[in-house]
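All protein chains but one are shown in place.
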Amino acid sequence: MKARVLVTLKSAVLDPQGKAIEGALRSLGVPGISSVRQGKVFDVEFDGSDPAKAEATLKDACEKLLANTVIETYRIEFVG
Amino acid sequence: MKARVLVTLKSAVLDPQGKAIEGALRSLGVPGISSVRQGKVFDVEFDGSDPAKAEATLKDACEKLLANTVIETYRIEFVG
Amino acid sequence: MKAAVILFPGSNREGDVASALKHVTGVTPSIVWHADTDLPAGTDLVVLPGGFSYGDYLRCGAIAARAAIMDAVRAHAARGGLVLGICNGFQILCESGLLPGVLVRNARLRFVCREALLKVERTDTPFTRRYAKGAIVRYPVAHGEGNYTADTETLKRLEGEGRVAFRYVMADGKRDDTQVLNGAANSIAGIVSEKLNVLGLMPHPENHVDPLLGPTDGRALFESIAGVLERA
């Protein structure tokens, strides 16, 4: 079973990488992009096939390690 | 308009981060996770509302900057 | 004084801090493996050294903060024992909850290794008592993720409680948050815990103790620690 975890910065937190990318895109002449925020994605593979159990495991993984909840939030998606 | 760009390592490329995370989850006692691969996600906001144009712009942004196509692949999703 | 330096996979400045401790205080610290569960009996000072524990993968300090030995470090801190986290050690302290906030990518997104000017904000901590009040000192920095960030409330609390121990300053001795070398909030270079027994800082006092290699402004930090522990 596969899942995807998205970890993104809370909206109040400054994102220097996103800012730098905005600037870079502007100077590359890529038009119309008003804001970029960078986050992380984890593609996770599981043994087993119980989605409820998988979701619990992933939540646990996020709380314990994958996200720093001081500045980040996370979202779990199942992809197949 | 909003879009999300997912940039992930090509499957044959070594992902040291994913490997380290797998190990950490194992030693934290999170069960059943057989593989983790880490990628980047960019949440992008646009001026304008033409999805075709946005897609073209984002593709351009990916090729030029957001993805290192030597080792990464990218995917563009529209979220709202 | 008995000191222990914790060794995580990927730590790489453990030798620097061990030799600085020895050079300044005469004490040779023991090196403690991350997978151990206990500190050596009678440990007074725990040092979390600089480096790239676990390659800085995921987030710097994140994986090390969850290592087996960290429970013992937390217990040591709770007892009032001294804990010094330098660079990656500071990042680990934040990730482990022993200090508030988090260290993110430098604002200019580049690793920076250079001498930094720091103001010693308080001299009543066990780590800084040998400095003159308001002293400006020179320690090198060497980090890619030293940009200290916390939510507004935490920053307010830290400032209110006077828990900023070191602040980056410009050549004129004044702080300039817009020019700070890594983008740190309020130009914060180092903070202490509520009880003042845990210090985390990004710059490297251990690399400035030997006159043969450069300035020696870092000595007083190790002298402070030794002085406190001698009297204890």
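The chains carry the letters A, B and C, assigned in the order they are written, with residues numbered from 1 in each.
Throughout what follows, a residue touches a chain if its C-beta (ideal position, glycine included) is under 8 Å from a C-beta of that chain, and two chains touch if they have at least 3 such contacts.
Basically, contacts and distances are computed from a predicted model.
**Q** Which name from "CoA transferase subunit A", "Segregation and condensation protein A", "ABC transporter permease" or "Phosphoribosylformylglycinamidine synthase subunit PurL" does UniProt give the chain that's left off?
**A** Hidden chain identified via UniProt as "Phosphoribosylformylglycinamidine synthase subunit PurL".
**Q** Of C:Phe52, C:Phe90, C:Tyr131 or C:Tyr168, which one is in contact with the hidden chain?
**A** C:Phe52
**Q** Touching residues of subunit C against the unshown chain: what are they?
**A** For subunit C, the residues touching the absent chain are 9-10, 12-13, 15-16, 19-20, 50-52, 54-57, 109-114, 140, 142, 144, 204, 206-207, 210, 212-214.
**Q** In terms of residues, what is the contact footprint of the unshown chain on subunit B?
**A** Touch with the absent chain occurs at residues 9-16, 19-20, 23, 65, 68-71.
FYI, only the chains that are shown with their structure count from here on.
**Q** With chain centres taken as the means of their Cα atoms, state the distance from subunit A to subunit C in Å.
**A** Roughly 29 Å separates the two chain centres.
**Q** For subunit A versus subunit B, what separation do you get between their C-alpha means, in angstrom?
**A** Each chain reduced to its C-alpha mean, subunit A and subunit B end up 9 Å apart.
**Q** Mind pulling the subunit C residues that touch 2 or more other chains?
**A** 58, 63, 66, in rising order.
**Q** Residues touching two or more other chains, restricted to subunit B: which are they?
**A** 21, 24, 28, 38
**Q** Which bits of subunit B are touching subunit C when the two form their complex?
**A** These residues of subunit B touch subunit C: 16-17, 20-21, 24, 27-28, 38.
**Q** So in the complex, which bits of subunit C are touching subunit A?
**A** Answer in residue numbers: 58-59, 62-63, 66, 95, 100-102, 104-107, 109, 147, 149-152, 183.
**Q** Report the residues of subunit A in contact with subunit C in the complex, numbered from low to high.
**A** The touching residues are 12-14, 16-17, 20, 64-66, 68, 70-71.
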